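Note that this complex is displayed minus one protein chain, with the remaining chains in position.
Right, subunit A next:
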């Protein structure tokens, strides 16, 4: 252990870098790749947000012009509303179902390992394949769900046309795909809860529902906060689901996001502006506006969940 001592004795930090070069080198691959493929593009997109650029020609500095357009752009605001609606419609049932699933998995059931795998499989299934499948299930005229409704003599629903139902279809896809993933995270959290707490509660006469409400949920608070924030960040960036479900096959008319742009999420909108319509600067401006929204949203989330937890604990 000669090296740390040398660092302590050394005159400055520079010496530390020199002394520990093998260690720095060892961790460098990640940072090099991160800088090239993540940090670089992020900084470049910030630069781009203040320019008008068609992707190949010279860039023109336009100051805040892109952001001024953005404020007036009704489609941008619509895309934000769509994104929030889809987030709400997917996250609430998803996290609720995940908690219930995790509690069921946590109780000792037979074939526990099988269920864990089964619930996780949707998460690793190709999203494009799933979206095509959901598209067929919810199809207006020949979809499975409408066939069942007609068989029950209930009028069919225009799933793929209504501005609310379009969001519902996308949200149900996200819920289906991510419930298992969140259930596994909750399960891990539940298994870390001290069993003595449950034993003590049971001796005091608490039933399973009370145990769940008074012990499991408060103990899981940090994990619930984690999943709420992660699913918020994930949902704010919803792209593939509406892209595959409502991406027009007609290349000359990129009318994205379904009828009336009801499923046009913000990321899908930025993709369309940048890559379909060659407005790279404007696309970057949308991306940074979305960044600010996510930042704000995460702060609100954090505040709400921590306050809720404190009240519960107190």
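The rule we apply is simple: a residue touches a chain if its C-beta (ideal position, glycine included) is under 8 Å from a C-beta of that chain, and two chains touch if they have at least 3 such contacts; residues count from 1.
The rule is short, and it goes like this: contacts and distances are computed from a predicted model.
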Protein that the absent chain corresponds to, by UniProt name, given "Glycosyltransferase RgtA/B/C/D-like domain-containing protein", "Extracellular solute-binding protein", "Thiazole biosynthesis adenylyltransferase ThiF" or "Sulfurtransferase TusA family protein": "Extracellular solute-binding protein"
Listed residues A:49, A:160 or A:190, member touching the removed chain: A:160
Which of A:75, A:92 or A:300 contacts the chain that the document leaves out: A:75
Among A:51, A:167 or A:261, the residue in touch with the chain that has been omitted: A:261
Residue numbers in subunit A that touch the chain omitted from display: 22-23, 25-29, 52, 54-57, 69, 72-75, 135-136, 139-143, 158, 160-163, 246, 248-255, 258-261, 275-279, 282
